[in-house]
Structure formats: structure tokens, C-alpha cells
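One chain of protein is taken out of this complex; the other chains stay put.
This part shows subunit A:
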Amino acid sequence: MYRRWGGRIWGGFGDLGDFADREPHEEKRSAAPGKFGRCAVPSVTTATGAPAMAAPSVFLLAVSGEIESGEFPGFDDLYCKFSFVYGQDWVPTAGLEEGISQITSKSSVSPTTLVWNFPIDITFKSTNPFGWPQIVLSVYGPDFFGHDVVRGYGAVHVPFVPGRHKRTIAMFVPESTSRLQQLTSWFTGRRPEFTDPKVVAQGEGREVTRVRSQGFVTVSFNVMTKDLHKLGYDVGQGPGPQGLQGL
């Protein structure tokens, strides 16, 4: 008859729906409601480009930066895995798609942050902004018994706008389905894990899971794009100077 909505403070189910909006915003702006999969067409605006150069057929996205640090209160000796998740039209052309960091411990200097400073450097080429790359992070560390257990999953889109960006990703882990399982998983050190860390980069099927937030990871990105503007995609002005846009 009616459905209870938690008001403004609680997003309720509305929040889950937000995952649908996680496609790049060009998509959102141009996609016609009701028709699926209409993607922005690159208007043939090569007039600005040099006439001698052939019109580009792909655009490039170069991402460098690092997984700087994490804040996981109560946990220590953590390491971090990262991987990129991207759409079907994207191909990594150079750099590492996946990586695993060293184990880092807390120090007396900064007792709350775990510093990895793990570099990421990857270049993609793509024909379609749909499926813009996301970085998926998963943090692991030993538990009380020394089992290696997951301490957090998190994902964030690579920023669209060229320039330097810093992102703080909230990390979370799936919850046990029952108290009993929570207890046994604590004993056995086999906590619930996502079947694939890439799950956190997708919106589908998330409604069946329950998670608990567990900490934060700070990642910095240096983003460069090539030919994105030429192909008719306007990502707005970045914080950096104009010159960054060309590779």
C-alpha cells in the first residue's frame, strides 16, 4: 500500500539505485530516457584539430598516481591489492592492471595512518566513455590468530577531469549472515569475502549483501586524456592548466 521511505536522512533503497547512476556523466546527460544504450555520439568536430592529422578513432586516458595511505583503526600490518575494472570498450595499453603492495605497519610517527605509497601507472585506450575505469582496492591483513583476512574493499572511478586528484575511498567488508557464522569465521579466520573483489565496482547484485565499513584509503590520481575533447566529449575544466589536456 505504501512504502516506507526513510526520509531525507536515510536514503533507504534509493541509495542502491544510485549505482545505476555510476556510469560516466556524459552518458547521463545525453542518454535518452527509456531507450537504453544510446551513447553519446562523437560529433564530427574535427575542425579544431589540425587538418593534416587523421581524425582520432580512440581516445587515451593515462592515469598515474599512488595509493597513498590507509586508515584502519584497530588493524595493523596491512597490505593492499588494486585492480582496474573497465568496460568492454576499454583496453589497457600500458602499465600494470593489477598490483599488490608491501605490508605496512603503523609507526609512532603517524599512529593512525598506514602508508603504502604504492604507485599506479596505467594507460587505457577506449572508444566509448561508457565503462570508465574504476580502481578497485582490497586491503588484507592478519587477524588475531594470524590468518590473512580481508580488511576492506572499495572502488572509485578514475577522475574524468585531467589534473591531479585525491580521493579518499571508504572501505567496507561483507558481513556474516548470522551470529554463529560470525563466531566461527572469527575462529577459523575465514571471514566472508567477495567472490571477486571486482564486485565492488558493479552495482548489480549488491542488494543481497550486507557490509560494514572499516576504514579509509587515500589514493591520488594524475589524469591525462588525449583526444577526448576532439571526439566531442567535454569533461569540463580541470583544476590544472589547459596544457595538461594534450598528451
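Just so it is clear, contacts are C-beta pairs under 8 Å (C-beta built on N, C-alpha and C of every residue); 3 or more make two chains touch, one makes a residue touch a chain; residues count from 1.
We adopt the following convention: contacts and distances are computed from a predicted model.
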item	value
Name per UniProt, for the chain absent here [options: "Transcription factor IIIB 50 kDa subunit", "Coiled-coil and C2 domain containing 2A", "Cell cycle control protein" or "Serine/threonine-protein phosphatase 2A 55 kDa regulatory subunit B"]	"Coiled-coil and C2 domain containing 2A"
Hidden partner chain, touching residue among A:S64, A:T113, A:T127 or A:T218	A:T127
Omitted-chain contact residue, chosen from A:S64, A:T113 or A:S176	A:S176
Hidden partner interface residues of subunit A, rising order	1-9, 30, 32-34, 36-42, 55, 57-59, 88-91, 126-128, 145, 174, 176-178, 180-181, 183-185, 187-188, 190, 192-196, 199, 204-209, 231
